[in-house]
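All protein chains but one are shown in place.
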Amino acid sequence: MSWDRNQMAAIAAREAQDGWYVNLGIGIPTLVSNHIPPGVSVTLQSENGMLGMGPFPFAGEEDADLINAGKQTITELPNSAYFDSATSFAMIRGGKINMAILGAMEVSEEGDLANWMIPGKLVKGMGGAMDLVAGVGRVVVVMDHTNKAGESKVLKRCTLPLTGKAVVDRVITNLGVLDVVPGGLKIVELAEGVSKEQFRSATEAAIVD
Amino acid sequence: MSWDRNQMAAIAAREAQDGWYVNLGIGIPTLVSNHIPPGVSVTLQSENGMLGMGPFPFAGEEDADLINAGKQTITELPNSAYFDSATSFAMIRGGKINMAILGAMEVSEEGDLANWMIPGKLVKGMGGAMDLVAGVGRVVVVMDHTNKAGESKVLKRCTLPLTGKAVVDRVITNLGVLDVVPGGLKIVELAEGVSKEQFRSATEAAIVD
Amino acid sequence: MSKVYSDATAALDGLLFDGMMIAAGGFGLCGIPELLIDALRESGVKNLRVASNNAGVDDFGLGLLLQSRQIKKMSSSYVGENAEFMRQYLSGELELEFNPQGTLAERMRAGGAGIPAFFTATGVGTVVAEGKEHQDFDGRTYILERAINADLSIVKAWKADESGNLIFRKTARNFNVPAATCGKVCVVEVEEIVPVGAIPADGIHLPGIYVHRLITGTHQKRIEQRTVRAKETA
Partner (left out) sequence: MSKVYSDATAALDGLLFDGMMIAAGGFGLCGIPELLIDALRESGVKNLRVASNNAGVDDFGLGLLLQSRQIKKMSSSYVGENAEFMRQYLSGELELEFNPQGTLAERMRAGGAGIPAFFTATGVGTVVAEGKEHQDFDGRTYILERAINADLSIVKAWKADESGNLIFRKTARNFNVPAATCGKVCVVEVEEIVPVGAIPADGIHLPGIYVHRLITGTHQKRIEQRTVRAKETA
């Protein structure tokens, strides 16, 4: 009745165009790299200072000097390049990355994104998320449509501290795909078995036709 | 009765301290590198993107990819490093260069420097001079005390467009050495055979004791 | 004039004072100046203000200086790995200035590049923008961010030549480059010091002009999250 994590990642992977440079956030976005269609060559950026991020290493081949932005051990590829953090974010801020696929806590109908802080509860920090949403050409959010209590995470207005204002282009949830358009969100696709009514009732944000 | 070019360069070379990074301008300043005292190790920066500038190449060993800021062919040294122009001037602007030794058309008693433009006559450009005087820790000017007409180049106020305001620390001319201090210029040293009276009469700027 | 010191304590001698500002390289536990952090702990220097992307973990990296209560204020982008950090912050013992990661890196780079402030769109419309100057350029709104200038930079590189020219290894480069540039004095620890000339002039990641003191020593280089894939059998 709805997409699972891998299906959401596969939907997100269809966004990628041949030759693009893409930054993937932690969580479901990381899975996207497993679903890039054949014939589409995508170079993954890791904002801690690498282009051409490869898969996890084989056991015993981990390198403490080679990690991704999630601090996980990774590998390099033939086209990889390393650089420092100032250069990495110059690239991000300067619009050189074609797309970022990120997780979220909340998205608003105006494309506001909240994914870094729950006041009084979690104090982790925004990491590179604010830079990514401000700088990257296309921002795609992948998240569950509702929270554990069944409340919509696709809102009229975000309740949590923002990561960025009017920065999201597309939202992919377990229930479907939404584009941020003038006046609200537009349904692009519904998950198999999800009706428009179900989708609307799970969505607080304004949906425009 | 006054210092020649090489003597001025030798006087300027005494400014250098062991371990310093120094930028030398075109003209007499270039000669300074021949006079660095033994035991003093100085690394020369060339603002087009090099630290550790070596001497001119032997004939036949010129390399079109290896020039200094005056566009002359040079060589590298064992400690040389290359970098791009943004990095080079980040270094200069950020105060990492200990000293710049530059030529000048005019210097004022407040340490203003004019060395890049004669209105209506010469349109060459300031190159890196404005960056150097604004960013480098110590700015030493080496120039003739008077112009061809015998008029002082050490002035109350510069008449030519400025390279920088209140940027010069010391002036070395063929007649002597002056420091920029509150209220005017202070004589540090006179060239052999130059009397204080001669020096004062050749100097428009206020000299303080 | 040699830049090479015998150990981290010797290399920090005369540089430390209570309340000082330190810029530290590293991302997570990758490329952190672990030897210099240990020496800072031993020095007992207090009320440090530290600019570093992360705060280490409880028992390694800057976490050690949190444990010993030597840090008064952190400027970071992400501190999620450090429970002691959270405890001190939530109890009000520790000041925290959250920076977007790229803003933090650029603030350090600006400090080293003689740029006192720059405009960025990062953080506009968020808490990060509160109290900051806003200005529009070509129809977009930006905020003014100030440079970070530190009293001391502590940096980890892979190799240095004796003149201080540095190379880093893989993603351990990270904040070490911008952090190195923004300190009045920069002390660097490396895995190996090689003779001048051993690093090709075109292969240097950070020229020796940025490096004032240099040490070498044994590094733990801890891995924070060991992730592996299964070896496919043929």
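Which chain is which? They are A, B and C, in the order written, and residues in each are numbered from 1.
By definition in this document, a residue touches a chain if its C-beta (ideal position, glycine included) is under 8 Å from a C-beta of that chain, and two chains touch if they have at least 3 such contacts.
Keep in mind that this is a model prediction, so the values were computed, not measured.
When the full complex is examined, the chain removed from view is found to touch A, B, C. For the chain missing from the display, the contacting residue among A:Ala59, A:Ala81, A:Ile118 or A:Val188 is A:Ala81, taking the whole complex into account. Contact with the omitted chain, checked across B:Pro29, B:Gly49 or B:Gly184, is made by B:Gly49. Note that of C:Lys3, C:Arg169 or C:His212, the residue touching the chain absent from this view is C:Arg169. Per the touch definition above, the residue from B:Trp3, B:Tyr21, B:Phe83 or B:Phe199 contacting the chain not shown is B:Phe83. Hidden from this view is one chain, which touches subunit C at 106, 110, 113-121, 135, 137-138, 140, 142, 146, 167-170, 201-203, 205. Residue-level contact of subunit B with the missing chain is found at 46-50, 55-59, 61-68, 70-74, 76, 82-90, 92-93, 112, 123-131, 134-135, 161-166. What subunit A contributes to its contact with the hidden chain is residues 18-19, 21, 41, 43, 45, 51-52, 76, 78-83, 89-97, 134-135.
The rule we apply is simple: only the chains that are shown with their structure count from here on.
The most central chain, judged by C-alpha centres against the centre of all protein C-alpha atoms, is C.
Centroid analysis (C-alpha atoms only) places A farthest from subunit B.
A separation of 27 Å divides the Cα centre of subunit A from that of subunit C.
In this assembly, the C-alpha centroid of subunit A lies 54 Å from the C-alpha centroid of subunit B. Within subunit B, contacts with two or more other chains are made by no residue at all. Counting partner chains per residue, subunit C shows two or more touched chains at residues 109.
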